[in-house]
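Sharing a structure here in C-alpha cells format.
Here the complex is missing a single protein chain, while all its other protein chains stay put.
Naming follows writing order (A and B), and every chain is counted from residue 1.
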Amino acid sequence: MRARYLPVVAFAGLVVAIQLATHFTDSAYHLTQLTMTAYYSLLIVGLCMLIGYAGQISLGHAGFFAIGGYLSAFLTTHNLAPHQAGALISLLSKSGLLVTRSDLYGGSLLTVHPWCACVAAAIVTVAIAYLVGGPVLKLRGHYLAMATLGFGVIVYRIVLGTEFLGAADGISDVPGFPLLPGLEIAGKSSLRVPNYYVAWGLVTLGMVLLLNLIHSRVGRALVSIHGAEDAAGAMGIPTARYKLNTFVLSAVFASLAGVLLTHYNGGIGPSEASVMKSVRYVAIVAIGGMANLWGALSMSLVLNYLSLRGYLGSFDDAVFGTILILIMLFAPDGLLRRHLFSDVKRLVTGSAADEEAP
Amino acid sequence: MAGITYGTIYAIVAIGFNIIYNTTGIINFAQGEFVMLGGMSAVTFHQFMPLPLAILCAVIVTLLIGAIIEIVFIRWLHKPSVLRMIIITIGISILIRESALHVWGESVRALPYFTGTSVTSINLGGVYVTPQVLWVVGVSAVAVAVLTAFFNYTLLGRQMRACSANRDAARLCGVNAGNMVTLSFMLSAAIGAIGGCVVCPITYVQYDSGTPLAIKGFTVAILGGLGNSTAAVGAGMILGILESFSIWVLPTAYKEAISISILLLILFVRPSGIFGSSEASRLKEF
Partner (left out) sequence: MRKRIGITLAAFVMASLTAGAAWAAEPIKIGAILSVTGPASFLGAPEAKTLEMLAEELNKKGGVKGHKIELIIKDSGASPEKAFSFAKQLIDENKVFAIIGPSTSGETMKIKNVAEEGKTILLSCAAAEVIVNPVAKYVFKTPQKDSDAILKIFEQMKKMKISKIGVVSSNTGFGQAGKAQIEKLAPENGIKILANEVYDKAASDLTAEVTKVKAAGVEAILNWSIEPAQSIVIKNARQIGLKVPIFQSHGFGNIKYVEAAGEAAEGVLFPAGRLLVADVLPKGHAQKELLVKYKKDYESRYKEAASTFGGHAYDAFLILVKAIEKAGGADKEAVRTAIEQLKGVVGTGGVFDFSAADHNGLNIDAFEMLTVRKGKFAILKQK
C-alpha cells in the first residue's frame, strides 16, 4: 500500500472510532450533526481542489450546492399525477424513472425517482459549470472573485424569487434517497448509524479520488498553474482546460453534497444558497491551509460541527469573519500548513513524508 | 425616480471603490458597510442632536472607522496577494455587519426626511418626486465636484494621484505613501457615509443593507471602468434606471439577478467598462 493512502486508512479508522465512542457513551445523537457535516465536507474538499490546487477562488459554491439540492428536491416532490395522461409522463413512468409514493397524510404522489433526480442534478450542474466557468475563469483577481460572487447571488435571488421553488420557505417533505432495500439517506433516527457511515464513506471516496488526481499528471499541471500560469502555459500545459475541468469537478462535488444533504434533511431553503455560506466555505478552505485537502477536511469537520450544534449561537457568522481575518493576517498559508501536517505525519508514520508533496 | 435615487447611491459606492482602488489597487469589499455605518450612526446621533450635526458626526465616525481599518488590517501588510486582500476585506465586511447587528439590533431604522414629510411631493413636469430625491442627487453632485476639485487642485489630492500613478516615484519625491493610503480609506468611508445619510430616509437602513450595495457598487465601478469616477456616475444612473424598468417585464424578485447578470456580461465581454477604452483604464486617471 502506498504511503499516500495511510491518512485515508487513518481517517477511516477515526470515523469508525467516533461512531464506537458515541455508541459506548450513549450519545449517538451526535451522529446527526456529524452526518450533515460530512456532506458539507464533500463540498469543502472539492472547493479546496479548486482554490488550493488550481489557484482559482470561487465565492459562489453555495450556488452549485443549491442547484443540486433544489433540483433534486423539486423533482422528487413535484407531483406529476395530474399530468399522467401526457405522453412524456407515461413514457417516463413506464421506463421506471418515476415512482409512486404516499405522503405524510396518505395521499399518493407520482414523482421522479431520487436516483434520476440526482443524475439530472449532476448533469445540469456540469452544464451550468461549463457555461459559467468558461468565461469566468478567463478572469483573474478581483474580477474572478466578483464574478463568482455574482453567480452565487444570482442563484440565491432565483431560488428566493421563484414560486415553484418555494420562495423564502424552500421545499419541504423531500423523501429519503434509497440506496439498498431498507437503507436510504434520510434523517430517520432508526437509520442514524448507517447514514453516518454512508456519508463519511462518500467523503472518503471523494478524498481518494482527489488525492489520486493531485498525484497524477493533472495534479502536477494544476500546481504549476497555481505557481505561474503564464509559465505553465508556455510549457505546453493547456491551462484553460485544466482550470475549467477542476472548476466543473468541484461544482459537481458541491452539487452532489447539496442533493444528498437535501434528502437527509428532508428539505432545503434559500439560506443554503446565500453568499454567507459561500464565504464560509472559502473560510474553511483558507483555515485548512488552502492547498491541503486533509487540513480543509479536518477544519470542515470541526467548524461545521460546532456551527450545526449551535455552540456558536448568535455569533455564528461573526466567528467565521474573525477567523477569516486572523488567518489571512497572521497565517496566510493557513493554520494547517502542508509542512506542519507532514511533520506531524512523519512523527506518526516515521517514514516517507515526502510522498505527500506533489 | 426610484432609478435615479438608486443610481446615485450605486455611484457613490462605486466612487468609494475607485478612491481606494486608485491609491492601492485593492478592491475593498467592505465599501457597502460604510454606507450602512453612515446611516446607522446618523440615526443614533439624531436622538441627541439636530439633523445636520448628527450627519456630520456620523460622517466623522465612519471616517475614523475607515482609518482604523486601514491602520489595523492593511497598512502593515507587505505586498499582499490579491486573493489575500479579497478575503481580508470580505472578513472585515462580515465583522462590521455582525458588530452592527449586536450594537443596533436587527430593527430597520430611518432618518426623518430633510425637508417635508414622507408624503410631501413636488410635481416636476407631471412626475411626483419627494424632495429627498433632490437632496440625494444634490448632495451627491456636490460630493463628486468637491472630490474632483480635491484631486485636481490641492497638493494633497495631487500627492494621492501621484501615489496611484507610481508609488515608488511618489515616495522618492517625498510623498508619504502610507499616509496617502490611510487618507484614501478615510475619504471613501466619508463619501460612503454621506451617501448613507442622504438615502436613509428613502431606503431605510438595517445592519445587513451594506453587502448588496457593495455588489451593485462594484457592478457600477466595472461598468464605468474601474478607477473612473465620472463614468461611474453615468453608469450608476444606467444601472438604477435599468433596474427600475426591469420590474415591468420580470418579477421584482429577479431585479438583483438582472443587475448582476449585467455585471457578468460586462466582465466577460469588456472588462474595461462601457465608458472606458481599454487604454484609458490603464492610465487610472481620476
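Note that in this section a contact is a pair of C-beta atoms (placed from the backbone, for glycine too) under 8 Å apart; a residue touches a chain by one contact, two chains touch by 3 or more.
This one's a predicted model, so the numbers in the text were calculated from it and none came from an experiment.
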*asked:* For a quick check of understanding: of B:Asn179, B:Thr230, B:Ser244 or B:Ser261, which residue touches the chain that isn't displayed?
replied: B:Ser244
*Given A:Gly141, A:Gly187 or A:Gly233, the one touching the chain that is not displayed*: A:Gly187
*Spell out the interface residues on chain A facing the chain that's missing from view.*
27-30, 32-33, 36, 104-105, 160-161, 163, 166-170, 172-173, 187-189, 261, 265-269, 271-272, 308-310, 313-314, 316
_For chain B, the residues touching the chain missing from this view_ = 1-2, 5-6, 101-102, 105-108, 110, 112-113, 117-119, 121, 128, 130, 202-204, 206, 208-209, 212, 244-245, 247-248, 251-253, 255-256
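The rule we apply is simple: only the chains that are shown with their structure count from here on.
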_Touching residues of chain A toward chain B in the complex: what are they?_
57, 59, 135-136, 138-143, 145-147, 149-151, 153-154, 157-158, 160-162, 167, 275-276, 279, 282-283, 286, 314-315, 317-318, 320-322, 324-325, 328-329, 332
_Interfacial residue positions of chain B with respect to chain A in the complex_ = 27, 73, 77, 80-84, 86-88, 90-95, 97-99, 102, 211, 215, 218-219, 222, 251-254, 256-257, 260-261, 263-264, 267-268, 271
